[in-house]
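Left out: one protein chain. Kept in place: all the others.
Going by the order they are written in, the chains are A, B and C; count residues from 1 in each one.
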Amino acid sequence: MTLIVLNFKCYRESTGQEALRLAEICEDISRDYAVQMVVVPQVADIHAISETVKIPVYAQHVDGVGYGGFTGHVTAASLKAAGAAGSLINHSERRLKLAEVDAAISACRNAGLETIVCTNNVAVTRASAALEPDYVAVEPPELIGSGIPVSKANPSVIRDSVDAVKCIAPHVGVLCGAGITHGEDLRSALELGSIGVLLASGIIKAKDQRKALEDLVTGA
Amino acid sequence: MTLIVLNFKCYRESTGQEALRLAEICEDISRDYAVQMVVVPQVADIHAISETVKIPVYAQHVDGVGYGGFTGHVTAASLKAAGAAGSLINHSERRLKLAEVDAAISACRNAGLETIVCTNNVAVTRASAALEPDYVAVEPPELIGSGIPVSKANPSVIRDSVDAVKCIAPHVGVLCGAGITHGEDLRSALELGSIGVLLASGIIKAKDQRKALEDLVTGA
Amino acid sequence: MTLIVLNFKCYRESTGQEALRLAEICEDISRDYAVQMVVVPQVADIHAISETVKIPVYAQHVDGVGYGGFTGHVTAASLKAAGAAGSLINHSERRLKLAEVDAAISACRNAGLETIVCTNNVAVTRASAALEPDYVAVEPPELIGSGIPVSKANPSVIRDSVDAVKCIAPHVGVLCGAGITHGEDLRSALELGSIGVLLASGIIKAKDQRKALEDLVTGA
Partner (left out) sequence: MTLIVLNFKCYRESTGQEALRLAEICEDISRDYAVQMVVVPQVADIHAISETVKIPVYAQHVDGVGYGGFTGHVTAASLKAAGAAGSLINHSERRLKLAEVDAAISACRNAGLETIVCTNNVAVTRASAALEPDYVAVEPPELIGSGIPVSKANPSVIRDSVDAVKCIAPHVGVLCGAGITHGEDLRSALELGSIGVLLASGIIKAKDQRKALEDLVTGA
């Protein structure tokens, strides 16, 4: 089933009560259409959302540490306790050191959380796949929030990423990110070999978020 | 009233259900003794705790950004929506850039959150007070988690910090951190001119957390 | 004497042989006009430049560590040995943590290097002055490289910074940065109470660097 991961970022339209409302819309979409939606709110919003909706809730970031004398870190254990099912790792707005990406994947695996590592080009996709997360999401940073879908602007980065991952770690799923908004973007992302999309602004900032999501999933 | 700020850090004994249980103990202490307790759990635990206890809940870290296209950040708005009343800033285990400390204080002020900036020596206390948070907490990093109270190991760092703050920004309260565990530590912290303490491991890792807190507040 | 600090950044026109050539131009300007020029090349260029010119050579960044088991750090001792006379600290393109700014100032003081801490607004200028570097350079980041001089776009940030520093640490000199290119920019910077300017792109990227510098200093 097509995977649609919606990064809530830190927009006013997806924080607090608004985050809860948007998560419920995503749950409706997931139920009404043949897609698996994942919502990715801010950490402070995870508990309330995971108490309310049945679809998977991911964090936007997780630190690769276990229990211990750390302050201000986001531990996999605390995410799990709050009801999260997974986490983004290394999003272009929250890049991690190479060893931290590895540690975050391990910490999530230990805590029973799934992982999506975000990457910026084919070489970094190869490197990330070598660390064996559940998914990689390829997002050329210059296209994030641009409204120009990567599947149109630079289809080879997706195709080559899919090929590279198949070669290095075939069980890792490839998601297509950056500039995805419309049904045709999703369709071409799937045609290029990805199993779904990671998207954000195009939906969050839409006048009618529900309609934007419906257009996305029915256009496909 | 003496301020007792308990940093939960990321210990197993203060995550998820354990965090909730510990927050309830702190609420009891706050009610039963003439102290104002503040609990500082991980961000993912804030919502459940603030729904349960009446004492102030602070975050361990906040990023100095408003609403916007950020991923993996901890915004003041999301903390406020989850029920937080304030945040630590620049803890020694989560140091921020100078301009980020300033931005975090502003972001909290805009969102109606209180701020405690952690510092490591008198010069940095002076600099932090110049940014006008609500509180500074002086914690020489070599004493954090040591069990050796700063008020004994290095009383002049507290006394000189209190003097420096009085001079630069007299409305900023000074907290004494690092190695605080027992009633006598609290008492000498107050005698040195601080208005309370920031503590963590000494309580969290105690065999009996409630008893450790009672010893702390009655010993004073 | 007016202080003119030229940050070479990492431009092609100010790296390697080009850095050497530009430093010699700055030395000429310093000798021919009543100004004190300071050149700030990349660290790898400091040794060759300080062997060639007599004017002070500063680094663009220094880490607040002494001798020890560090890798990839820029120590004050190595800068001193290469002939540097000082360093920028906390430039907007190389922000440091608050405690690192303090440590870098101390490390430079111990090694006999002068320090210029870069700041982004009045509050951060106050905080930086409290750490007692030799100079602070106020540079609103949105104006860096813009060609719009801060002295015109936002004169109060300079005036208020000068006032704040006078109050907190009167021996700290205030430099005016961001968007400074022409003689009138320098003149108004001095009228606002600064003792000189920190500038970069406007000179480095000029068609004729020598002429740009002459216009700057004679226009004042």
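Rule of thumb we're sticking to: contacts are C-beta pairs under 8 Å (C-beta built on N, C-alpha and C of every residue); 3 or more make two chains touch, one makes a residue touch a chain.
The shown structure was predicted, so the numbers you read here are calculated from the model rather than taken from an experiment.
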item	value
Among the chains presented, those that the missing one touches	A, C
Of C:78, C:106, C:125 or C:161, the residue in touch with the unshown chain	C:78
Touching residues (missing chain, whole complex) on chain A	90, 92, 95-102, 119-121, 123-124, 126-132, 168
Touch residues of chain C, complete complex, unshown partner	7, 9-12, 15-17, 42-48, 59-61, 65, 67-75, 77-82, 84, 88, 91-94, 145, 200-201
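Everything below uses one rule, namely that only the chains that are shown with their structure count from here on.
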item	value
Pairwise touch network: line, ring, star, complete, or other	line
Rotation angle (°) superposing Cα atoms of chain A on chain B, nearest 5	180
Interchain centroid distance [CA atoms averaged], chain B/chain C, Å	36
Chain centre separation in whole Å, for chain B relative to chain A (CA means)	33
Approximate Å spacing (C-alpha centroids) for the pair chain A, chain C	42
Contacts with 2+ other chains: residues of chain A	none
